[in-house]
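A protein chain is absent from this complex, but the other protein chains hold their places.
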């Protein structure tokens, strides 16, 4: 692995917690170059909801490529794009009564976010965007300004402006009424809160520690936005495409965001692809006002259309996800009960689950034990204190059971080993996030964090 | 095409100038759904330097996918990534004596730019980045702040800070010595120029109007940076990967940037892919300090490694590009001579060429005529006044000759039709850029441009 | 008064609520050019704590000027400055065990604030400053960024950055524990709160509506700052110099701020004068790093030293202020009891008192009635809903009784007249603040508030 150390930037992360070289993958299994198989409870951080190399999607992709269909086309019209738009309209939008227009803002989730923020600011003529504690919306400068993690924020190298942070659901443990501060400030012309263009929210904060907003809280938020003429942006990059059960994670709450960001599992095959959905009347873009080279990647149109056809023609996927989620919850609850000294909380929705450890280092140790036993899981949360389970939605019940058993063993092994004296720096092979996730341990930017590394 | 109008955002651009639906593509030819072929002098805005669906790369891609090799892997180690790193080192870096480390900052060129800007600011502890008039570095907020186009900038919806603009080579028609203003301000502690972290520059400004920096000017710039301890970032997203002849566009000038951004043709096949190269000692990133979902897209590693093996093992590609460039230049000079009333200037390098028209609307009319004759070209420049030629480097001499003949006919047709009274709004089927490129006509942000679209 | 209308900018404010021309003043009485006397419960918005034209201070000033002593001296050493420093040290600092250094940052309170913010940022190397809902710190760009009022903020014409707003004491009516949000966010590296350089706070928010922070809350705030290494700045511009009883308004709470801003009554005579006090070890300024033409105004040194000698040699001033405050409180409580349908709350400390009306327009009507009866009072609060009493500390008990009787009559008259249908625009001669104070009615910046007034 010398070549990685010698040539790849120190910024690399996941490879530090999972020190092997992967070669092939299928469904919920990855194989490394030593022929060892790993069960995948990570799913490309939510990018592989239908597993690795879904055969039907793969066939569509191979057929498309083999026939010399067009691959790269910016925002020219192509047959593949038309088919995607038609399928998305028929299978996703129309059945849900959603009258959105679709923007192709670039291939990544942060492009969907950057476009959403621009549009909200342009439409309203305002600048402030409200985001929430422990939000994660991406690393480009606009998206980073509405992201909570201090290590990431410090990485910007410039102050991040035009954003205001409000407490997420249950952030203060129910010790203050929801939206009391936010709405009081909105109603008070002396509050110092410049009237926001938009609120951007994740219904479940995956990177932030698997924090789950209740349906009631989401409805409350939508109500605040409506009463004050603020646009509501749901960043469904990680939680959309069925992760929580329904296609959109906000469906259960019965709300209709003004703008929606989708990416990750949208292509269904791990291909870079993102869209920004906007209420029809918000589409005030000038032609070309936001552009980008890879905003028309036809292989992604093909697999994305295929994924909708294969997985979302009926409610089966959603129902199975919820059923599997129940299975996961029960297993986690049992582990938490057995190891109450280590595990502080279990929370999740659909097939995203978090198990918060009392000592932040425990979560990384559990993930490291699991890796040793052939299971990939990452940590999340501001102190990497949450073991995060994000299996492909297509993971079989047997696989889930197998993975959960490994997890139980891993927790038991960590408990048996007792508390470690080592600080976070020495946890070597620990969970990927300890070193490279969105918020490494000790991420709090100390005094002088902005100082020069070199003079 | 109703589905596009009904469902795709108004932000769509190229499709307006090229009103058809494309299906397949091979080499330098695209075919639409009516079976009509178009010769491609656009090349995905520089993404398809080796043409559409290069058969050898396609085979590699099909083989990789068919064997269930891993597709999506964030920044885990994979065999495909290793192979890419090794090939890049052997074929690109070592022969050129470049000791860079490689960051995978996300799939798009603007990710490479955002990462470069962050790193430069972190390393130096400074905030200001100097860019140039008519620069184009991308649409995410950090990249947009160093981009010149006023329509794009206004789209940000917030003021763009931490940047200072200096005149590009020949911006003032030689009426002022190069870098006189820049270096005087750097030397003057009262100049108001906060000491910059970095300078970011394109060696040829493609979107900005095919403005070509001379080797002497580039060397001068590198000297200013060195004397003042400012990092030099070359954004080689569009001009790298052989567009100007050599693999990097800065090689001819004999300079070594501190940071280099690559994307577009890097995958060789139109797949979303980008890297940021940094001088080894600049690699002060913390693990995970900059991350992103699609920063490990294995199919792109595969085709990128293949493209290097196939096209860059020797100097043939560079030599052929320069030879073809000479052919283009001669043809354009001839056209300019014949139509001196319409054509103001011909400029370019390698296989990027621009033909500036005296009346900005003429360029769009020429591109529209060319489209009607089966040739795809876009306009560029702040007023879309430049016809831009960006054929695949693998375009044959016959194809070049055919395309240039169409271009000549198109110019002649526009001249014959005489000046049009119509303003830019009515030019309907005109060149793609007139409606959707980086700077539509009338892009100058007028008074009140920041005002709300809706109350 | 034509000359004012014709020549003075529309920005003029107080003159709209008090439509007469004043000529002379003495103690707590102003006289207009018609020879009519007005009792002053306004005191130059807190600038005239010792009344108008205090005879002893006046004599010192006349003597100083008559003898051709130096008037203007920037930050040269002068005998007058030395005397002020000595007196300030002996009478104010030493007896309170305060080891502050003194900066002369310019003649106005906002200069004291701007210098405090700069110093806090320089010392800590951080940028964010936390301020509170309904804070008022001044109109220059740095001070405005930590001010709450939306009309004032919009006046900046640029986004105001580097600030975060937290709820002031009792802002949420006790429905959430003090500092729960603030400290939770400080402790959470994912909260999105960039570690602050400083907190800036008024112990009583005069402009914000006479909101009184409890001693407990202030101690809690000081504790948060200490635990997190954040500097505590008390803006004592309006509440210092004895307004709340003790010389500094924070003394009663038993806290020691890191930085203190003083101005308004500091000169004791209405002369422009301000100082910034800083903990000795915070004095990291470079010579001349912050400067300004009027940072050495000797007549103000003279009257300021005199005011300390005359009024602060013992505890008499503080004791009398508290006694008079009790008198005011009893009278206001009585009015509130009698007019419970109009008056919602009475609050204050020392000799700053507010009477909040249920209908915001009532406060302005009361002030207008009072003006008609010869009493000057302004409104405050985000909706001008608070009648604010700020009499000179030297107002006699008889004068206080007389003014409070006028106030009682005014409230009765407004109640008798019944609710008015007129909106705020038509209240003509209403309280000064309705038109010109720091937050006029309807100050909430609506959508598009940033839009151009003229193209």
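Side notes on the structure shown:
Per-chain numbering from 1; labels A, B and C assigned in written order.
One rule holds in what follows: a residue touches a chain if its C-beta (ideal position, glycine included) is under 8 Å from a C-beta of that chain, and two chains touch if they have at least 3 such contacts.
This one's a predicted model, so the numbers in the text were calculated from it and none came from an experiment.
The hidden chain makes contact, of the residues B:9, B:131 or B:379, with B:131.
Taking the whole complex into account, subunit A touches the unshown chain at residues 158-159, 446-448, 450-452, 454-455. As for the chain not pictured, it touches subunit C at residues 1, 3-4, 7-16, 18-26, 30, 33, 44-48, 52-53, 58, 61-62, 65-79, 81-82, 85-86, 88-89, 101-104, 106-111, 114, 117-118, 120-127, 138-143, 145, 151-152, 155-158, 161-162, 197, 237, 263-264, 269-272, 276, 278, 281, 283-294, 297, 299, 433, 435-440, 450-454.
Residues of subunit B that touch the chain left out of the display are 124-128, 131-135, 146-151, 153, 159-165, 167, 171-172, 175-177, 180-181, 184-185, 188-195, 208-209, 229, 381-383, 439, 443-451.
In this text, only the chains that are shown with their structure count from here on.
Taking each chain's centre as the mean of its C-alpha atoms, subunit B lies 56 Å from subunit C. Averaged C-alpha coordinates put the centre of subunit A at 30 Å from the centre of subunit B.
Remark: subunit A and subunit C have CA centroids separated by 47 Å (rounded to whole angstrom).
Those residues of subunit A in touch with two or more other chains are numbered 124-127, 151, 161-162, 439, 450-451.
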